[in-house]
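Input: a single structure, listed below in structure tokens.
Note that this is a trimmed complex: some chains were dropped, and none of the rest were shifted.
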Amino acid sequence: MTLYSAIKVVIITEKMIAKGICNIIEQEGASGYTIMAAGGKGSHGVRNISDRAAVIDDFSDVRIEVIVTDKERAKSIMKKVAEAYFNEYAGITYLDEVEVLRLSKF
Amino acid sequence: MEFIVDFLTRLLMQFQTPTLAFLIGGMLIAAVGSNLKIPNAVYQFIVFFLLMKIGLKGGIEIREANFNEMFLPALFSIIVGISIVIAGTLVFSLLSSVKREDGIATAGLFGAVSASSLAAAMVLLEEESIHFEAWVPALYPFMDIPALILAIVLANLHRQRQEGSGKKEIKVWPIVKDSLQGSALSALLLGIVLGLFAKPESILHSFYEPMFRGFLSVLMLVMGMEAYARLAELRRVAHWFAVYAFFAPIIHGLFAFGLGYLAHVWVGFSAGGVILFSVIAASNSDISGPPTLRAGIPSANPSSYIGSSTSIGTPVAIVICIPLFIALGQQVFSV
């Protein structure tokens, strides 16, 4: 069994713009992505994670994780997302080196 | 003088109606730090339920409505929505401590309409046995959509001016679509369509009507809890927002009351209709408006408009404006 090195990009941002970010990810040619519900705190204040009634639901966070095979593509995703959204919407992004099984999936 | 005494008595009595009592109870329970929570899924269902009921009932009655009657109030709704946004934008533009986009967005939210205030007003009118035309709630989009569109257009014009960039055309249709697709408005409109073209009387009577007040009590509890919870957010922005949020609903409502009175005289708009119309104007959007504005005016700080609307605007619209306009209506129309 061989493992191949790959890059994981993580984007934590407002749920409201998740769709737009996924579009960027697809345009950049990633083979897929994973989304999770999140909450948290940052420079734009606190975001809800509880299942308590929130009059405004769209203002919680999501954590999107994308695995790509080369770092340039990873950086390009991060850059495009930051340019498109992070002046006006809350969000952070980072990357991490990982080792994947089944390279053909990515 | 007598009016004021009458109003205060009425206010005190209406605080005891389940509608207001649950709203105040919600604030109270949040203030004492209770862990009580109404699950988000239940809240979302309740909002759907209330608007579906209002829509079904409205749709059924519109079937036999005289469209001429509705024309003027609908036109007035558009006028009120637009006037509120223009007035609010002007007011905030006088305050140098307020970022222009924040002011415009807040004005937009107060021009838009709140489903919860609407439902509360309907129940309180019924409790006072004041009749209104069942199509009045259908005025909602006529006020809501123009207000949101205008706010987004104004903010974008402002931005283009600032950036000195060449005029980009601002597309209005996507904003209209976005509003109509919002969960609150689409539940209301779906209800109206079903009321108009289907025969939902049986479930209206067996399900949507009997549970309306009960679910409204739960919604009021949520609104009260949220109002308190978002005070923290409000504290982080200029206190002008709080001042605006307190007075705007009353002024907007009075303005609408005036127009409604004209419609009463000219086309026989009912007393209850005028009151409900005033509450619609006094209300500010709490469900669909904020995401629409966040998307349309991303540079505005959501804390400013959400804090002022949820924490002050909505409670004022429900707790002060509804009893006020009912009292006023009873005085003016002797109902």
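Think of it as A and B in the order they're written, each chain with its own count starting at 1.
Keep in mind that, in the parts below, a contact is a pair of C-beta atoms (placed from the backbone, for glycine too) under 8 Å apart; a residue touches a chain by one contact, two chains touch by 3 or more.
These figures come from a predicted structure and were not determined experimentally.
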item	value
Number of copies per protein chain type, counted over the whole file	A x3, B x3
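One rule holds in what follows: only the chains that are shown with their structure count from here on.
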item	value
Separation of subunit A from subunit B, taking each centre as the mean of its C-alpha atoms, in whole Å	35
List of subunit A residues in touch with subunit B within their complex	16, 45, 50-59, 88-89
Subunit A contact footprint on subunit B (complex, rising order)	37-44, 222-223, 225-226, 233, 236, 286-287, 290-291, 294-295, 298-299, 302-303, 306, 310
